[in-house]
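Apart from one protein chain that is not included, each protein chain of the complex appears where it belongs.
The chains carry the letters A and B, assigned in the order they are written, with residues numbered from 1 in each.
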Amino acid sequence: MKLNLKIWRQKDAKTKGELVDYTLKGIEGDMSFLEMLDVLNEQLINKGEEPVQFDHDCREGICGACSLQINGEPHGPDRLVTTCQLHMRKFNDGDTIVIEPFRATAFPVITDLVVDRSAFDRIQQAGGYISVNTSGNTVDANAIPINKHDADEAMDAATCIGCGACVAACKNASAMLFTSAKVSQFALLPQGRVEAVDRVQNMVRQMDLEGFGNCTNTGACEVECPKGISLKNIARMNREYLSASVKG
Amino acid sequence: MSGLTKSSIARKVVMALSGLFLVFFLLQHFIINITSVIAPDTFNEWSHFMGYNGLVQYILQPVLIAGVIVHFAMGIALEIKNNKARAIKYKQYKGSANASWMSRNMIITGLVVLAFLGLHLYDFWIHEITYKYIEVSPEDPTRYLEETVHKFEPFARTIIYVISFVLLSLHLWHGFASSFQTMGVNNKYSAGIQTFTKIYAIVIPLGFIFIALYHHFNPITH
């Protein structure tokens, strides 16, 4: 198939970027979206031009490195997939595809389609952990039984891959789904309750400091999340935050 | 106030609580207004009570005004903040793929409702203030229905009211249920809350529209 691509090109953080047109032929439906970009890059290199830079690593939908706003949606039109698992069979011959970096003030562009998502790391550093030292003599893993339902819900929250699609999709560039997934995972487990009050306050404070927008419950994040993280987590974080505020 | 706005979640909660308060006020306002159609004497009686009762005038009215101001001021402040959170916009952004028009355009529906509120205050509240405190006219428990019906004589004003109520409906459609999510309620009752929201968002504005049209087409002629 033949495609018309409009790709955001930007030399570095300081330079202004723009959409550049490319035409690409011979794309097969079995290719992943990133393999389509590989083909483009191989052609650009052979022509002596600089290839399009984009983040990617595992290419099996789990590392969360790949991003891309494709035709106005993070990870493209398919649901429950990352860009690396999006296949070209979802597009038609002659389609125009607009490819932009994830946009948020908290995700500054580094170059082309590569953005800096270290704000997410800093949110996790603010409290996304349970304070336990590695001693080799913590309590036995089966000492505290955990209700299967809670354990499963914690697991569902924990599947977040930190790709940033929630922020990219949100009209407010809010990071509530990301932050709430970690808060929820620990809120649901007895191990996590001990530090629950500090955790939610510190993580939300850091989230706000990073300059993410405010959640207005549009639900776009849940729809676009490649791992299907539920809005319930945001509600849970709101509860946690309110109760933490009351407790001080 | 600064304590209420120190974090994004606190700001959300302020929006949700003030919104819920206004939803409740709307219901109360509707109940009084509908009597203007079905029981005109009751309408006059209740209106007079609202206009001259000390508790309503000096406690509830200021609370309502504060609620309105907080809701709108916070809404606008949030919109500005949210805009800054994506300083460089997408060239292509397909919001319709993942969220409803209502949820994405609360600021538009909200501002229209705000503009309407200006007109509405001019029509009724300013009039009341003028009547009571500037002209210092005597109490007249029977004047309210007639005054109200008069307002709906002009076709243009009636249309503005109708359009505003449509936008209010859209605002409620997202906002009402959304405030529960903000307050941390997302459980087995959420589907029920959603349904109730939709019914409320249709029935109440439709009722107001009915009242406006009823009075427009049934003018009081002496």
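Here is the rule we go by: contacts are C-beta pairs under 8 Å (C-beta built on N, C-alpha and C of every residue); 3 or more make two chains touch, one makes a residue touch a chain.
Operating definition for what follows: contacts and distances are computed from a predicted model.
Undergrad: According to its UniProt entry, is the unseen chain "NADP-reducing hydrogenase subunit HndA", "Amino acid ABC transporter substrate-binding protein", "Polyketide cyclase / dehydrase and lipid transport" or "Succinate dehydrogenase subunit A"?
TA: In UniProt, the chain that is not shown appears as "Succinate dehydrogenase subunit A".
Undergrad: Taking the complete complex into account, tell me which visible chains touch the one left out.
TA: Visible chains that the missing one touches: A.
Undergrad: Return the single residue from A:53, A:105 or A:245 that touches the missing chain.
TA: A:53
Undergrad: Looking at A:74, A:101, A:128 or A:211, which makes contact with the chain not pictured?
TA: Selected residue, touching the omitted chain: A:128.
Undergrad: Looking at the whole complex, which of A:34, A:98, A:215 or A:229 touches the chain that is not displayed?
TA: Once the missing chain is taken into account, the touching residue is A:34.
Undergrad: Tell me, which residues in chain A touch the chain that this view leaves out?
TA: Answer for chain A: residues 12, 28-32, 34-35, 38-39, 42, 44-46, 48-51, 53, 55-65, 78, 81, 85, 87, 89, 110-111, 114, 116-118, 120-121, 124-134, 136-142, 145-148, 151-152, 154-155, 158-159, 161-162, 185-186, 189, 191-192 touch the chain left out.
Here, only the chains that are shown with their structure count from here on.
Undergrad: Note which residues of chain A are touching chain B in the complex, please.
TA: Checking each residue of chain A against chain B gives 6, 8, 19, 69, 71-73, 77, 98, 100, 103-106, 109, 169, 171-174, 176, 204-205, 207-208, 211-220, 223-224, 231-232, 234-242, 245.
Undergrad: Over in the complex, which chain B residues touch chain A? Could you list them?
TA: Those in contact with chain A are residues 7-13, 78, 81-82, 84-95, 97-100, 103-104, 106, 174, 178, 181-187.
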